[in-house]
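On to chain A.
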Amino acid sequence: MIMRADGVTLGYGGRPVVHDVTLDITEGGVGLIGESGSGKTTLARAFLGLLRPMSGTIAFNGQDLRKVGMKAFRKAVQPVFQAESLDPRMSVARSIAEGSRDRAAVPALMEKVGLDPALAARRPHQLSGGQRQRVVIARALAVRPELLILDEPTSALDVTVQARILELLEGLEAERLLITHNLAVVERLCRTSHVLFAGRVVESGPTGELLRRPAHPYTLALRDAVPRLGGQPPVARGRTEAAPASEGCPFRLRCPLAVPECESAPEPREVAGRKVACHRAELVLSA
Partner candidate 1 sequence: MTVVEPRRRLPMMPDRLAAFGAVLLVLIAASALFAPWLAPYEENDPKPLDKLLEPSSSHWFGTDHVGRDILTQILYGGRTSLAIAAAVLAVSALVGVTLGVVAGYAGGWIRDVIMRITDIFLAFPALLLSLALAVVLQPSVTTVILAIAVTWWPWYARLSASVAASVSTRSYVDAARCLGVPAPVIVWRHVLPNSITPVLVQLSLDAGGVILTAAALSYLGLGAHEPTAEWGLMVQQGQTLFTTNWWVVTFPGLAILVTAFAFNVLGEGLRSALDPRRTVIR
Partner candidate 2 sequence: GGQVRGASQPPSAPATQPGASASTSAAPAAVNDKAFVYAPNLDVVTDWDPATSYSNENIAMQNIYESLTRYNAESQKPEPRLATEWSSADGGKEWTFKLREGVKFHSGNPVTAEAAKKAIERTMKLKSGAAYIWDAVKKIEAPDGGTLKFTLKYATPLDLVASSGYASYIYDTSVVEKVKDGTTDAGSGPYTIDTWAKGKETELTLKAFDDYWGGWKPGQYKKVAFRVTPELTTAWQLLKNGEVNFVQRLNPQLFAQAGATSGVQATRTPSFQNLMLLFNTESGPLKDVKVRQALQKVLDYDGLAAALEGAGVKGSGLVPQGLLGFTPGLEPKQDLKEAAELLAAADYGPDLNELKLSLTYAQGDADQQLMVTLLSSQLKKLNVTLQAKPMQWNAQWDLGKKKGQDIFVMYWFPDYADPYSWFVNVFRSADPVSFNLSYLRDEAIDKAIDALPQLTATDRAAAEQSYADLQKKIIEEKAAVAVPYVQTYQRALTAGVQGYVDNPAYPNVVSFYDLTLAG
């Protein structure tokens, strides 16, 4: 366990968007899946120390982040954001060397991520999307981090490029927290996964298990809505037009299985080897 969020509530301007989340970053890759706006990036920013929790603690190597020496922490945990996270005015080499301040290491790093060192003098707009994403990865690797926090590293890329970047990520030795809404990517890169809905973790467990036999109706809907090549058209379960409910189970207004019991917020509990926050998890499992 490298990092841990314990009962963390996060928000902007006093308005919470992530509620009471407890989550460990363990070995083998951790995935974070969820609807757009469910708070994935917000959580990632908290793990990076860019956002203070409104309550709860974030720990790094068992120590509260507020007490950890920032210098060491900064070297240990690095983000990989989308390709837009390059300063448009800085050359590739300057960007990569920004953290390490070691220009000499740049060519080696570029080769490591599959970039031609001849591109070192270029600026981001002179690169393709895939190349830019590699620069972002190289910049993070330059400080030899223990943990990479990857926020949708491939979602802006074409599928063909995406595949190559995933290969690169697989080969890295650092631990990772991966955020994506692409289930196939999580399956490939993460041993455990957490599903976020409306700022709450609704289900967590081993990735394979989770996707094969979801225990939460949202995970189920998510899985079933993914179109498969040549398969049946994806099915919509429940009414998607309803906004997340404020009290009780956040998913209940969209849940096809909702019962009056769902008016009260479900506590996370252990079901079939994973943690689920749903009153009707058993029913979902059997579906």
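Observations on the model:
By definition in this document, a residue touches a chain if its C-beta (ideal position, glycine included) is under 8 Å from a C-beta of that chain, and two chains touch if they have at least 3 such contacts; residues count from 1.
The candidate set was assembled so that all candidates are chains of the complex that A comes from, given by their letters.
This is a predicted model, so every value here is computed, not measured.
As listed, 1 or 2 are all part of this complex, and the one touching chain A is 1. By the touch rule above, chain A contacts candidate 1 in their complex via residues 45, 48-50, 70-71, 74-75, 77-79, 81-82, 84-90, 98-99, 136, 139, 143.
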